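Mind looking over this structure? Questions follow.
Below is a slice of the complex: some chains, not all, each in place.
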Amino acid sequence: SSSEQGQNSEGKKLVVGATMLSMQNEFIVNVADEMEKKANESNVELIVVDAERSPLKQVEQVESFIAQKVDAIILNPCEVEASSPAVTKAMAAKIPIINVNSATSAKPTAFVGSDDVESGRIAMKYIAEKLGGKGNVVMMHGLMGQAAQIQREQGAQEILKQYPNMKLLAHQTAGWDRAKGMALMENWIQSYGNQINAVFAQNDEMGMGAVKALTDAGLKNKVIVVSIDAIPDALQAVKKGTLDATVFQNAQQQGSKAIETAIRIAKGESYEKETLIPFQLVTKENLAKFLN
Amino acid sequence: MPNLCSMIPTQKPKSTYLNQVGESYKTRLRGLSTYGILLAFIAICIVLALITPRFLTISNLTIVLTQVSINALLAFGVTFVIITGGIDLSIGSMVAVTGVVAAMFAHPDTYPVGVPLLMGLLTGLLFGAFNGLVITRSKVHPFIVTLGTMTMGRGLALILSKGRPISNLSDEFNFIGGGQVLGIPMPIIILIVFFIICSVLLQKTVLGRYMYAVGGNEQAARASGISLNKVKMVVYTLCGGLAGLAGIVLTSRITTGQPNAGAGFELDAIAAAIIGGTSTSGGTGTMTGTLIGALLIGVISNGLDLLNVTSYYQQVVMGIIIIGAVVLDSWNQNRNK
Amino acid sequence: MTQPPTPILQVRDLSKSFAGVKALDNVQLNVQRGEVHAVMGENGAGKSTLMKILIGLHTPDAGEVMFERSPLPYGDVHEILKRGISMIHQELQVVPELTVAQNIFLGRETTGGLFSWLNDRRQEREAGLLLEQMGVTIRPGQTMKYLSVAEMQMVEIAKAISNQAKIIIMDEPTSALSDKEVAALFRIISELKKNGVAIIYISHKMEEIFEIADTITVLRDGQYIDTQPAANLNRNSLIAMMVGREIESLFPESVPRKGQEVLSVRNLSRAGKFTDINFTVHEGEVLGLAGLMGAGRTEIARAIFGLDELESGEIYIKGQKADIHSPQDAIQHGIGYVSEDRKALGFIPGLSVKHNITLASLPNHSKGGLIQDKTETEAAAKMIADLKIKSAGMHQKVTYLSGGNQQKVVIGKVLLASPDLIILDEPTRGIDIGAKSEIYKLINRLTASGIAVIMISSELPEIIGMSDRVVVLSQGRQTATLSKEEATPETIMAYAMHA
């Protein structure tokens, strides 16, 4: 019955600790909110902490969870490698650890999420198809060296390689930030003017900045802009037609599935070792599905 | 306690007869400190114009100015603070808080555009006044106080916005950062207006004079009947107000209130002020210098993008050019001394 | 005639300029072992610059310095100190956060053990002995910043002496000292002389020069004028050499014009500083405050001016009780204060002459917060003319002015706030004889226009020469109030030492 859902074998309320990549990132906040909701429903105590994009902080937070002897840990990794010690330490302490959203090189008890490389592929593929496999692209990176930046770039580059007539004119970081994305796009417009056919921004924030700069310069109709995350702003922009496409990651599913898995493991029930939640391309055509 | 300032040897008193000519010469050269960095700035502009024809176009220069506006507004505020011998690290967070607050009142068909403007500014002024209050009451170093309020402000912005960008702002509001008047982008107009206001305030008013006095020698200022606490309250509040304005311009420019906007802006603003000749020990600095400092940073950043320098190298080059410009300026000044 | 022995220090044709200003122009100086060699000149004559070259803080542009027959290692302070020149600097050169002993041994610390650890305990012991020999009671473990200026000056003297130097340069060592410490210093000097140490001595106090100097070298505007045995000179001939003209009488005649009561203080007290102080000052009167170093005179002035809080007692201004909690209040009540420490409390070094002069009266030169440049400039120009402030113009920064002119700027600032009462605390400290007599004339002009003056001074001739009445303090207590006739050096001293 639901009243005993969140209890461990000794009948005490289950405690789950979660460390999130960054609570300043809208997508991650959405995942965390879903987890919170699900935890409330299941009568589980959820402790959410913010790693502020620092893998060191994340490792320390997991250490702290271990010291507190939580029943399960949910890890939303900052980094593939650098967050791995967190996994190793939890495993060594025999506390189940579930990776949500993205992977670490060390193998956790279970994984719920998707592969960021795939999102880069989806976005760039859309651009390539729109341009008919020919044209000039610019790419906006997130903060250099971060897992999401590396993987999204990797996916995009894979696709670019398949289209020899597509040229990467320039690529530069705008640090995941809308204002910086806007400034960068403004400067690119100065350098390349009409040569740019498409923009791939590694997240919606930068994408929205690029859209703003292009609109101001009166170039939006000539340039395709695609980004990743499908935040509400981006969906609105897709609706208006200013943003051509974004890539949707299912925050709701990632959040609730993560908690579900954690509870199952903690209670010693059977669970999925890997729950893959696919990315989906969002364009004007299928937009309705994502607006709620 | 003996006053410690008395032990810090200042420049030797000069002989009256001998140096009058020399002094006025030196004084004139001293004034050139701003001039020196202006030369560095012009040199960089010339180099950029030679390397890339895209640099020296009206449209590109307009963009540079627009991009510079936010940093310049912040730098004006922090120039006041640094002139009095203080520092403000919380300006980046103030940009976020004020932007979020303004955005909360800027949805279409809710309030007239004056309301988000007022609320944003007011938030900035209050935040700044809070800084000033803690600094003057507690006598704790402004570095640590504003480091604390920087963290607090960031948290506040996240709490107010629940960690999500606030979008869907009215067109009137978005005009502030995105509109144009007579073909001139609004941020540039705001920049020019506030440059003039701040310059006048600093150079032509009693308050401005008191700022120099407090930063130049706090004890002597006090003994001249100046209330140190009042002057400090005013500069931190002003700095907050200008950060509020910058927050509004930024929010309006990107048409979203961003709780994580402005991170690191404090360092750029302080850099602009120092590059422009404001001494961190207080008592010197001008708004013109600060404006040139902000322009220097803006032009370099624009130029590196135009030249498509890889982002890794951009950072290295940016660092080298900034240090280089200031080093050249300081050598130049020392040689003339 | 016997050949004079080779000087231990020979300076030949030394020149040094700053940004095109010649601070020293072909200067000569020969110092013999065991002599006290005074270097004299007006403010800005180049005395300190010459000394800073000798100690290595400046490098010369041209010329030659031979020390013990070998060239001086220009610019290397460390090496020069090691070779045996040490210096008492005109500006206090202390590290406020370190202890007395640590300051004395700074740069040549006592170390011991395998890793040459610092040995603070031994340093304190040695410093204690040294200070005791000098006859001063300063705890060697005391943090420097808690000492009075005079005590710091004594520590600086101890530091220079303890270096076992062959030449000790003393650049205005007594400007912050009272007579007792001066006597101690002179005892030390004669001791050093006996041991063959040469002293280069700089001071603006004439009596000192004639008391201890063997030889006198005079500089004027960076140029070498002459060197003479002290015995060949008298006060007037020396002044003439320094100034290039005669100065007749130092203290101008004045007609006392005592008017209404301006200030009256009753039972002023501040724990540990002063107790039960009572006096009155009238329009057109100069009230002298005399006492030994640390008698509490500055503390009383600071309290009246609102720089420190009073603990008890009342201040009456023109018969009305005044509540003064800040300098602002004091200025509003018509009180002006010229501090003994003009660098710390007097002026803003980075601001111009004009801006400094108008600082305390700025609201009077502004409308609605906007400074009226014309009114301000006129007011400043008038004050500059009135006080004969010499500068390259009113836009020159005050840092670059000579000490005397800096002092006049501070007085000008105070005057422009139109006070009824001015407190002058050591108004002539570190100021050359020409500027001194101008300041005395100025005081007389102030009293003539009905302003009341309180003058604090450690120089007895000054107190006696200028005051209409003298209040004498000893250890924070008022021991006497003397009329002009009663105020002889002997009586003042007797009351100043009164327990």
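Letters A, B and C mark the chains in the order given here, with residues in each chain numbered from 1 onward.
Following the convention adopted for this analysis, a residue touches a chain if its C-beta (ideal position, glycine included) is under 8 Å from a C-beta of that chain, and two chains touch if they have at least 3 such contacts.
Just so it is clear, the structure is predicted and the values come from calculations on it, not from any experiment.
If you count every protein chain in this structure file, you get A x1, B x2, C x1.
Going forward, only the chains that are shown with their structure count from here on.
As a whole-number value, the distance joining the C-alpha centres of chain A and chain B reads 35 Å.
Put simply, the C-alpha centre of chain A and that of chain C have 71 angstrom between them.
Measuring from the averaged C-alpha position of chain B to that of chain C gives a distance of 41 Å. Among the residues of chain C, none is found touching two or more other chains.
In chain B, no residue touches two or more other chains.
Taken together, the chain B residues at the contact with chain C in this complex read 1-7, 9-27, 29-30, 204-207, 209-210, 212-213, 216-217, 219-227, 283-284, 336-337.
Only residues 52, 54, 57, 59-60, 63, 66-67, 70, 158, 162-165, 167-168, 178, 250, 253-256, 258-261, 301-302, 305-306, 308, 310-312, 314 of chain B touch chain A when the two sit together in their complex. Residues of chain A that touch chain B in their complex: 23-24, 26, 29, 141, 144, 170-173, 177-179, 182-184, 186-188, 190-191, 205, 208-209, 212, 216, 231-233, 236.
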